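A protein chain is absent from this complex, but the other protein chains hold their places.
Right, chain A next:
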Amino acid sequence: MTSTPWAFSKIRSPLLAASTSKSDPWQAAAELAAELNHPDLRWVVFFCSAEYPLPQLAEALNQAFPAQELVGCTTAGELGLQGYAQGSITALGFSQQAFSLAMTLIQPLENFSLAEAQKEVNQLLATSKLNFAGQGQHFAMTLFDGLSSQEELALVALNAALGGIPHFGGSAGDDIQLANTHVFVEGAFHTQAAVLILFTTHLPFEVFTTHHMLPLETKLVVTEADAVQRRVYELNARPAAEVYAELTGVAVAKLSPLTFALHPLAVKLGQDFYVRSIQKVHADLSLTFYCAVGKGSVLTAMQPQPLLPDLQRRFAGIQSRIGKPLMTLGCDCFLRRLESEQRDEKEAASAFLREHRVIGFNTYGEHHAGLHVNQTFTGVVLGEGDASQ
């Protein structure tokens, strides 16, 4: 399969997307570069399958894009020109006429303090100011190593430092291998690391988050947990996996990511439900989650609804505020894709993403306004025109 750029790839556009499903890193990099190695495009954000040999991919990309700054991460599935994809690379080029991107590697993630967050954000703001002439608005994107288990504390610090700048992001995946999640910045892949990207643009945009869940009656109390490891040993003072298996009607031995996708658990804070997705079942009947759960948390059983009506409503609302969308950069939980496959919604969802020009990836966790959650769809819709006028 060859990459199919959109029709505006030959004309000057603020954004240019390309995808490749070549498995050879050198061929893949060359195919992307054929579309995106344009002098106006100063930055390329990419999302790649973890199946690629990462050191070689890094080298190939660096050579293919000598004049561009590259940033990205590994995925649990790509959102590309054709909608949902796997084993591929999807990339978005940003022109310097409409954008400025400033980015920084955050490593190590442990004990990342508010003071450090403030310093990084200030530096990115200063860089943006230098690079972007004219009136621009900011938004920030975070990419985390999805197995670092460090999202909550680092995101809280970053969100505080970002102040009123809208924020979204995702945690890198590895096709449910749970072994090999990386972020890419400064020419190399990194683990136990994160990237903060500050976008400045005169295009209209809106950062959003959405989910499609309704709460059920059942409540479970976390009675034994290791919050740092995101591991829950007991629910309602019984082995966690046993309780969850009873709830879902699936035998413990048969619990799978699909079960986790179709039977989510969420904490209710204020008026809102935040899904905490199960990552895996351990032999001792404990459960590891994709995001933090604490002892004493009350988990509510949730019922997913069809994905599309929620997405359609959300995008229609955004379009009414910012006008015709140009492109969306999105972070979509991989469990949603599993759900859509199970419910035969995948083709329709794929078509929706294609039509709405959503470029992004399937995540192990989504970030929005400093919060780390699961089974949501978050991102930024970029509109046409000039918001500064």
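Here is the rule we go by: a residue touches a chain if its C-beta (ideal position, glycine included) is under 8 Å from a C-beta of that chain, and two chains touch if they have at least 3 such contacts; residues count from 1.
One rule holds in what follows: contacts and distances are computed from a predicted model.
J.: Of the options "histidine kinase", "Polyvinylalcohol dehydrogenase", "ATP synthase gamma chain" or "Sarcosine oxidase subunit delta", which is the UniProt protein name for the chain that has been left out of view?
T.: The UniProt record for the chain left out of view names it "histidine kinase".
J.: Return the single residue from A:N236, A:T259 or A:Q319 that touches the missing chain.
T.: Residue touching the chain left out of view: A:N236.
J.: Among A:P55, A:P108, A:G187 or A:G294, which one is in touch with the chain left out?
T.: Once the missing chain is taken into account, the touching residue is A:G294.
J.: Could you tell which one of A:L178, A:A227 or A:L308 touches the chain left off the display?
T.: A:A227
J.: For chain A, which residues reach the chain that was dropped from this view?
T.: Contacting residues on chain A, toward the hidden partner: 149, 152-153, 155-156, 159, 221-224, 227-228, 230, 234, 236-238, 267, 269-272, 274, 291-298, 369-372.
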